[in-house]
Structures are given as structure tokens and as C-alpha cells.
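Excluded from the complex is one protein chain; the other protein chains are retained at their positions.
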Amino acid sequence: MTRKSQGGLVDRALPISFTFNGRPMQGYSGDTLASALIANGVKIVGRSFKYHRPRGILTDGADEPNALLTLHRGARALPNSKAPMVELVEGLEAFSQNCWPSPRFDLMAINGLFSPIFVAGFYYKTFMWPAAFWERVYEPLIRRAAGLGKLSDRPDPDTYDRSHAFADVLVVGAGAAGLTAALAAARLGKRVILVDQDSRPGGRLLAERCEIDGRAGAEWASAAIAELAEHDKVTVLTRTALFGAYDGRSYGAVEQVSEHLPDPASGMPRQRYWKIVAEQAIFATGATERPIAFTGNDRPGVMMASAVQTYVNRFAALPGRRAAVFTQCDSGYAVAADLAAAGVEVVAIIDPRSGDKPGVDATAAVIHGEVVGTHGKCLKTITVRNMDGKTEKLKVDLLAVAGGWNPNIGFASHLGQRPAWSEPLQAFVQDTPPDGMHFVGAAAGRYCVSAAIDDARGKVAALFGREGEVAAIFEEPSLAPPLVVSGCDKKAFVDFQHDVTVSDVVLAEQEGYASVEHLKRYTTLGMATDQGKIGQVLGHALLARQQGKGIAAVGTIAARPPHTPVCIGALAGIHRGEHLKPTRLTPTHDWAASQGASFVNAGLWKRAQWYTRPGDADWIDSAVREAKAVRSAVGICDVSTLGKIEVAGPDAALLLDRLYCNAMASLAAGKVRYGVMLREDGFVFDDGTVARIADDRFVISTTTANAVAVMRHIDYALQVIWPDLDAKACSVTENWAQVAVAGPNSRALLQRLLPDIDLSNSAFPFMGALEGRWSGAPMRLFRISFSGELAYEIAVPTGLGDALMRMLTELGSDLGCTPYGLEALGILRIEKGHAAGGELNGQVTAGDLGLGRMVSKKKDFIGRALAERPALAHSDRQVLVGLAPVDPSHRVTGGSHILPVGVPVSAVHDAGHVTSVAFSPTKGRWIALGLLARGADRIGEVVNVVSPVRETSMEMIVSSPVFVDPEGERLRG
Amino acid sequence: MTKRYSLLSLARQAISGHRGWMPAWRDATPRDRYDIVVIGGGGHGLATAYYLAKVFGEKSVAVLEKGWIGGGNAGRNTTIIRSNYLLPGNIPFYEHSLKLWEGLEQDLNYNAMVSQRGIINLFHSDEQRDAHERRGNAMRLHGVDAELLDADAVRKMAPFLDFDNARFPIFGGLRQKRAGTARHDAVVWGFARGASARGVDIIQNCEVTGMVRDASGRVVALDTTRGRIGAGKVGMAVAGNSSRVAALADLRLPIESHVLQAFVSEGLKPVIPGVITFGAGHFYISQSDKGGLVFGGDLDGYKSYAQRGNLPIVEDVCEEAMALMPMIGRARLLRSWGGIMDMTMDGSPIMDRTPVPGLYLNGGWCYGGFKATPASGWCFAHLLSRDEPHPVAASYRLDRFATGRLIDEKGSGPQPNLQ
């Protein structure tokens, strides 16, 4: 154990057992997985991506490039988890990735031998011969070697939640600056949301030995949280990582809800995705420590100095016994002091800066020089080169590296704001963040605690017009630039996870990949799971050096969301499985279910597809039986899913005249007319019926698929194109249950239902519409037919739909009343040649559907002008035809193509395709509708109908699309 | 100095510390005049220049790029290549492209990682099956490979899919075996290297700010941030920004710019064999050689020139990802970004002369531009050099909106965010 016996913010009274690669280990409550591994003396946690070099924990946060572990097993396996970001929980199982058989001894380390060849972009230069080898040999090898952790092949067993929140001030980060900002805003009475990704608020205050107002940092943080809890307009969300900034001052965050609980309550989500809209957002996101590029800087035992500080102070876990600090900023000296205070022997502080550092106490001998080498599988010695070029070896098992700081400003780039290089800070900063976004504290380069607090207090005050409280002007310290130790090359890493070395950057530049974006894409610098947080700026500084330019001229990459990786399950939230999309049920759904219906998706609706009855061998039997019942007796079918829109007002008729290609103004009250709407581009948009129920009142129907789009279209026409029209439209789809009653016995059945209304042919002829009452409620009756039989559609308020259906069934028992589903509906309409989904595909004109004569020449309507374009009126167009197989035993499939007989089956002869098919009980064979070039001239022609993907072809005879009762005598009867 | 890429040259360079590699392309400074100037150093522009030099023998060609080559949609797409189109105006073109992809690396001597691991378009209803059958048959009639798979056949290839999804179960899929992915950046660099080696000047950080026209209205030169450059002919290959560049010549196009987001997960061991699309919505996914799951869905739905999107679509896409393969919930989204699509009014591209003499347009690629890259370059080079459209691109006329000869694969009409 390398845990100190006292100190730190872990609870030694609450031990936690966990395993690492199967080895049982123990940590304490308050530990992260990383701190517990360090406390258990684990040095090597995994292997690098490309060369499979042994790697240890490098950092203490989301920038960790090396310690990526798979947590849990089976369906719960969670690959690529960053050990410093994982809260230790009882029973946690953690596994190394991308190595075999173990991280200490990994056979794939053989890749390291090929490192002279595996340079940046090597794969673009080879693996090209022979061509077929790429998919068969090279790529499978590369794919197997690449990747990090393994995703389970089983469904994610956890659940996820989604919440919305609104705030005056969103504060991101609960360190000294964030807590100060949140307190300042809370005291002004603002609605505040404070988010912090850590389990415990405090940020660097938990890691550094510092005092605020005479109290230890961690204590001060606790007190601040306690005060925030007193404000009822303040929400503190710990374990919550902001991941993105979006337009309209919206932000996304993910809260860890139960992952840290040993035994979460049932139903508790694993994570919660927050969408936060905040007037102002204060980013107290701190800064990330920069590594230094030197040979062997990736050896286990080399660690960022700030991380060393965290592990030693916060977790009382010692990453080494004999340490050196390689620093080019003053913060490294504090780390040395903390190590010494914790009982670690500090052998040397290596500082490449010349001159004394006034005000900095060195707890160890200072060598003005650089680290130029590291040795041992895990760190055993380092080679140091002093200013005179002399080298010496120091025996250490820990090297803390302090290469300066990069303020965490990526969220501004999410909204397109590029960072700017600050010479005094030697870092990229956000001088002009987007509206509503403010960076404070270390994120604004105010690294020392007092400056950070002043900065946060001042910016909140300025934000809310309290100028008097603005803090003293900040003096920027003079800091050292990103450091690439001279002479280092192919074992000096700038991007640890992706094994991008100094040599790779140099080579990329040499080959002309000279912009930061080309560098990134050619070397993969900054594309690893730390999103470039660790090495990107260092790489760009190196690029600038190679080009002899300043870093400002080279620039950097814009960060993109998410700031830290987010589980896809969290973003999907509750919309899983059956909840992917809403399910719309018809008013008679339960009745249909009770009648043995099978249901099918129709958009978001569930519709009865067929009703299985004893003796039905299969669904075709059921559908044919139902269709026959309609043709011979009476069938009932819920058609409520069709869109229903009421249009009312003095100009309602005029509006409809402009919406439909056929005349509507002339429609008499009490009558229904079939209508076709075009898009303004002249193609068919939708079809349906228009019923005039009063002079100034219409109810129109739309297809199920287009109900929403037609409503939008009518609203556009009314509100945008012709706002002067005095009419209103409203969707009533959900307000009415509508049932088709179709078949020779339909009149008899309805007459029983509505004894007070005269339904005789003369009193209520074909295409009549009337309003009445049924069961004490309004009722509408339309004499319209989709099946071609004598038929009606009756509409009652939605709540009465079920009762209506039951009543019809009861009243019709001796009339052969049979429920029918979508398949029978399909048979009936195909037999009648009515266009539906397969034909109304957005690519057809009214003429293509054989409805050309309906199109008015007397009025302006939407789509008229462009429908007259040459290509839409061309005689070669494919038009609706009927098709029946010459051999009645043949079954045709939808999507088959139509060619003349006796020509090669190829595209040049392709004349159309089959749009709908059904088994026709009337014809005793499969029939089809299709779109066929010059189809109207080809009635009687035998054509070759082929489906190459099914390897079928058959001869079919072209006919009119109307197979049944072409004169329409039945529906008028 | 090493010019040719091979395992041998790589090994030889390894011995000398790779000091002998030269820049992959010359970073040229502009000359006074070129016979042909291509605006846009993306995949299409560079491919155009490459084929102009290689196939059409043009000696004086420049590519002007306002930033760094490949910085637009060439580097922002989801790298899918396929030719599974429906309409006769499209299939031959995209098939020409796929054939060029198949020999591209050997032609360019640059490994663009063209990987033909196939695409499966899933369907979830009988109607969708019919639509896919129609499409597959159209492809087969054009000599393009297509297979209609039932659910069991799909299950054999991708057993991890949620076949019995409670909302939209999988009925089957249409597969194009020859489809796949390519490494998008490498395509750009490969064409740049090939073009540069054949004398094309690739001029970066050179934004076109004006079009200089003579008395007849002909474009004769371009004003750029690097000075005036004379041009015999000017080709625009700036999809995403076609309207902005065309406006320099007072042209208005049937194009809207929309943002499309793309997503990549953290690196994972191989899970997905090829490209898979979810049919009950709009979602597509593949896995890069590096292990990242690369996926995307619908347009954000509003016009944009900002290369970023918003959360509603992020949610939609992740929801559909979970519906397709519910194991993906535990994979982490690593990065998302947006590209700007030239959305035309029928969803198909435009490659044509413009009403302005000397000015040619290659644009309107909607969200299908990457797969088109080689054929787009080839056909645009044909148009620029010979002043007549290549037969497989002959349908992509600018005047088709006036004549009605539209190529509307989806039938959604002149409403780009529904395409």
C-alpha cells in the first residue's frame, strides 16, 4: 500500500473492495478508481494505441489519456472509462484494454519494433497492392489492432432520464472561482445552477494546500456549498459534466445518478441528461496542465505535477517514494513542497528557466536544465541535462511534470468562437466569448486562488451592474511557452493516447500537412478520447517552431462538443424500445384487439391489419375473407387515422378552390367531392374528400401519411400566401372517430343504427354528406366509397368510437357484418384502381394517376403553373395502369420493374414499376397497379415484369387500373 | 527524395529517419493566368483538377482554396461510398463514381482506405420493402449490384441489431456489397498530390472575392485575397457555399445551405461490419478503421452557414442509434460537428454551364457529395475541358427546374429539409 495513514479526503472508516484485472484490491470512500489504483501500488494500467507501450496514470481528470479501463462485465461493460473520472464503488471490476495477455506483458508490444515504419500517415503510403488485399488482409488486421475497449454485444441494461432546467446564471465548475461566482449571483437573488463533474465540490481547492479567509480550501468549499443550499433559487448538481454549448444559450450536461451507488434503488436511472437554458453562463472550468515533450515522457511513473498534488493531498495516495519535479512554472515548486510534506523524498527540481525565482521556496535542489531521458519499464531513473549540456542520472520512481497551463475554454468554440493566443499567458484564451458566456478564474488565466476569486466576484458584479464591487485589475504573470526539449524525437510524445510523437509532427510538417487541421488529420493529434486536452497545444507549438512562426500565426483547433465524451444512451434518454416514437392508437383499438386483430405501423399509428378467424390458414386467407365480406355483405373498418381538417368562414370555399386542382367552390352544401392537392411544383401532394357541411363550413380528409403536412400547408396558404382570406382551418383528426361501413348491406346496417334518418338512395345519394346525432352526440355521415361498394363513413366523437363499433357489430350480426383491416382495404382499393401510398410517392402528376381531366383550367390554384411545365405534361410519362399475370398462378411483388416482352432486361428498356399488389378474390389471382410509360396507350399489351433482386420474371397483361365495376354502378346503388 | 509511395520506399525512408519525404503537394503561389481555374480545394475541386490534367490533358490549371484543402465538407462527412440510387438520372453517375473508387488508390498511389464492406439499408414495413425492391431492381437493371435480404439474412451479418424492436421491427434490408467507406482526408490529399505532380497549382489561403467580367459578360478573371488571377474558364466546386460564390456573378441558384451534423464515438474494437442504415427514421452508422463508430441522421432543419448544429437532432440521432443497436448506449459520443450542405430543390446535384459565359457550376450535392467525389471530378473536368456534359452527368442540368426534368429520389419536392 502506498496510502498515507492519515490526511486526505478519503474516509478510512468506509473501505471499498474492488478488482483490477481480477486482482482484489481495497480503497476508501472518497477515492476515484485512479487514486485507489495508485494507493494499491499499480503503476501500469494499460497500453498505448499504436505501439502498445506500457502506460500509467498521467492525470487526475477528464484529460487522462492512458488510464482507460473497461468497467463491469457482460451487458454492463463500460469501455474506455477514464480511471480518474470513476468514483470507486463496492464490487467494481475494472479491466485494462487493448493488451494481451496483460498490461505488464503485452504481446502487441511487438508493434513498437516497427515504430520506425509506423510513422505518421504510413498507412497512406502502403497496403495498396494487390487491391483486393485491403478488405481481405490489411484492413482486418488494422481494425483488430485498432480500437480501444470492447463494446458489449448485448442491449444496454440501464435506463436514462432527461430533465430541463432554466437559470439566470449557470456556473460551470465548483472550484474557488465557480463557488465565488455562484455565491455572488445567489446573494443577488438570481436563479443559479452550479454544475460540477466531481463527486465533491471544490475543484483544485481539494488538491492544493491553500487557505481562503483563514480556512483550508476544502473547508471553505464546504462552507460555500452550505450557504448555497440556503438559497432556494440555487441548484447544485454535482457529478454533472457540462458537455456542450448550443444556440440560444442552451447547454447540455450529464449527471451521474447511480453509477457510484453500490446498490441503486430499482428504477433509478444510470444517468440524467440535462438541457439547461441560462441567460448567463459563467465558466469556472479551470485549466489543464500541459505536458513537456521529452524523450520517454510517457513512461509509467511520469505524471502531471497537478495530478501528483491531487493524489498526494486529496487522496493521501503516494504515486512514488523518490520523486523529481520537472517544471517550468512556479506551481511545480508547490508540488515539490507537497511531496516533501507527505514524506516523499524529492531528489531534485528541474527547471529549464534561468535565474532565481523570487518568492518561490524550493524544497529540494534546483537543477537548471531539462529531463532528456527516462529509464525502466516503470520509471527507475531519469537523465537530466543541465544548462552546460552535462547530463546526470537521477534515481527516481516518480517524475512530476509541470509544463504550464491551458485554460479550459473549449465551450466557446462550440459556438464558433476561435481562441486567441495570449503572449503574456503563453496560452490560448477567449478574449471575446459569445454572448452570455464568461470565463473566470483559471479558465481566464487567473491561476492563483486569490486572483481567481477576485475575477469571479468582479465579473458577476459587472454582469449585474454592480460596478462598485469590481475587483482590482489583474496583472498577468509572465509564463513560459509550451516546451519541447531540444533533441527529443520519436519517443517524445505530444499525444499520449494516439502515440503521436515529436517526430510525427515534424514529419507531417515536412510533407506539407502544415495547417493545424492537416496536422491533426494526418497524425491524429488531438483526436483521442481526451479530445486534445493534453497534447494539442504542445503539438501546435511544435508546428509553429518547425515553421518558424509564432503560435498565434499557427492557431489551434476549435473544440467541438461534447467537451468530455457522453454515453449515447444518456442522450437517447427514455426514448428507447417502444418509446422510440409515440404510438397513436385508433379510437377502436381495444375493440379491434378483442376481435383478434393483428396490428401494423402506419406512420405513428397502429392500425388493424387483419382479423384472424378460425379457419384462416394465414393472413392472406383473413384478408381475402374480409374483402369478400365487403363485396358480398358489409364490412366495418376504423378509418380515423385519415387526417380530418375543418375549414370555415366566408372565404372557405375560395380557399379550397385554390388548394385543390379541381373545382371546390361549386360544391353544394350536403355534398362530398374527391379532391387532389398539388404542391406548388405541380406534383401531387395529397388526395382526399371535401365535404361541404354548410355554406361556410367544410370538412376535408387527407391521407394518414400527410395529415400533418396538409395542415401545415393550409396554414401557410391562409396565413402567409392569402392572409386576406376570411377563413380558418383546424385539425380535428383526433376529435372524431370515423368508421367505414362498406358493402351491399351497409345501408341496411346504418339504417338500423340511425332509424330516424332516411338513407334511401334518393334521400341520401352517392357523395352525400349530412350531420345528425347518435347516442346523444353529434354525428356526421358521408356516402363515400374507397372499396367501390355501396359505402358510408360515419364519424362520431372519439370517445364514442368504441361504442359505435360494438353497436355496428351487434346490429349487423345477421347482415354478415365483418371487421376488415388494412390488408383487405388494400385489396379493395387496388381492385378499384385507387391511388394510395405506393402511387402517391411525390413523383407523380395528376395526369400520371389518370386524373388529368380533373385538373381545372378555369382557376388559379397551387401547383397549376408548374404542372404545365413540358416535362410534367410529356406524353412519355409513366401513368397508372392495372397489371394481371398471364399465368394465374404467378404472384407478383411490389417494386418489380416493367419492360416490354422480348427485349434484354436492362435499364434502357425499363418502362416502369409495380406500385401495389394484392390477391384479388374477384379476379382469382394476384393483381397489381403500376406506373408504366405511355401506359394509357398500352392497354392489352403483354409486358415482362421482373424483379432481379428476387430472380423472378413473369408476363403480365396491362389493363385499366379499375378491375372491378368500372362503371361504378355498385357504389351508386 | 522519394516520390512514389510503397512499402519499399517506406522501409528505405525508415532507415534514414524519413528525412527524404517531400511535401505531398506543392503549396503554389498564384500565377497571372490559367486556362482553367477551379474554385474550391475540396475533394471535388481537387479531383476535377486531377482529371483535367491526367485525362483531359489540360496544362494550365489552378485550384483556389480559401482556407486549407479539404477543410470543408470533404473533411466533415461520414465517409460513405455507394451507388444504391433509384432514378436513371443518378444511378449511372454514382456507379461511375464507385468504379473510380475501386481503382482509385492504385491510380493515385495513395491509400485512401477504400473499404468495400457493404451497406445494408434496413426496412421496417411492407411498403418500405416494396420501395427497396424497386430501388434494388433499378440498380440491377443498370448493372449495379443489389441484394434484397430478409430479416434472417440480415441477422447473419449483423446479429446485434434489435430485430424485434418493440416499435419498428426489422423486416429486412437492401444490400449493396460493393458499397463501403473511404478515408475522407486521404482522398483529398491523394487527389492534391496527384494533381500537383501533374502541374496543377494548388493555392491555399486564397479566397475569391470577386468575378471580373468583360463587356460581353464573360468571366475573365477572379479577384482573390492573393490578387487578381486571370482565367479562361472558371469552375465552381464549393458545395455548401455555392450560393455565396455564385452571387459574385449575380447568379441566384435553386439551393439552400443547411447544416448536417455528424458524430463519432470513442474507439472500440470492431463491432459493425459495414454501413447500416435504420429505415424507421433517418440514421446511418459505420465503424472507422481506427474503431470509432461514425454516424449521423437528419439535417438540423434550418438554413445555416455555421458549421455546427443543435441538441434536438443530437437527441434524435442517439435515439435512433439505440433503436437500431441498443448496446450502443454504453459507447460514448466523442465528437460531433456540422457540415454545410448545398441542398437543391430536388435533392440532386447540379453540374452545368451557368448563364454567365465562362462560369461553370459543380454543386448542389446535398448530403451525398463525398461518394460522388471521383465521378464529380471526372465529369466536371469533362464539362470544363470539352464544354459539354459527360453522358453520366447529363441530367444534372441547371435548367431542369424550369423544364420540370427533376431528379427527385424521395419525392419530397422543393423543400430541402424534408429531403
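Which chain is which? They are A and B, in the order written, and residues in each are numbered from 1.
Rule of thumb we're sticking to: contacts are C-beta pairs under 8 Å (C-beta built on N, C-alpha and C of every residue); 3 or more make two chains touch, one makes a residue touch a chain.
Simple rule for what comes next: contacts and distances are computed from a predicted model.
Its UniProt record calls the unshown chain "Sarcosine oxidase subunit delta", which is the correct pick from "GLPGLI family protein", "Branched-chain amino acid ABC transporter permease", "Sarcosine oxidase subunit delta" or "Pimeloyl-CoA dehydrogenase large subunit".
The chain not shown here is touched by just one of A:T2, A:S250 or A:S632, and that residue is A:S250. Checked against the full complex, the candidates B:S60, B:N205 or B:N417 give a single residue touching the omitted chain, namely B:N417. Of the listed residues B:S243, B:S336 or B:S385, the one in contact with the hidden chain in the full complex is B:S243. Seen from chain B, the chain kept out of the figure touches residues 241, 243-244, 247, 252-257, 301-306, 310-312, 345, 401-402, 414-417. Counting over the whole complex, chain A has residues 246-250, 277, 416, 435, 680-681, 708, 711-712, 715-716, 719-721, 723, 860, 864-866, 868-869 touching the chain that is not drawn.
In the analysis below, only the chains that are shown with their structure count from here on.
Separating the CA-averaged centres of chain A and chain B is a span of 22 Å. Interface residues of chain A facing chain B in the complex, by the touch rule stated above, are 49, 75-80, 116-117, 119, 122-129, 131, 134-135, 139, 142-144, 146-156, 158, 160, 244, 246-247, 250, 252, 275, 414-416, 503, 507, 510-515, 517-518, 521-522, 524, 527, 529, 531, 560-562, 565-573, 575-581, 583, 600-601, 679-683, 685, 837-838, 841-843, 866, 869-872, 893-897, 905-907, 910, 913-916, 946-950. Only residues 5-7, 9-11, 14-15, 17-19, 21-25, 27, 67-68, 70-71, 75, 88, 91, 102-103, 105-106, 109-117, 124-127, 129-138, 140-143, 146-148, 159-160, 162, 165-168, 174, 183, 185-186, 189-190, 204, 265-271, 280-281, 287, 289-291, 306-308, 310-311, 314-315, 318-323, 326-337, 345, 400, 402-406, 408, 410-414 of chain B touch chain A when the two sit together in their complex.
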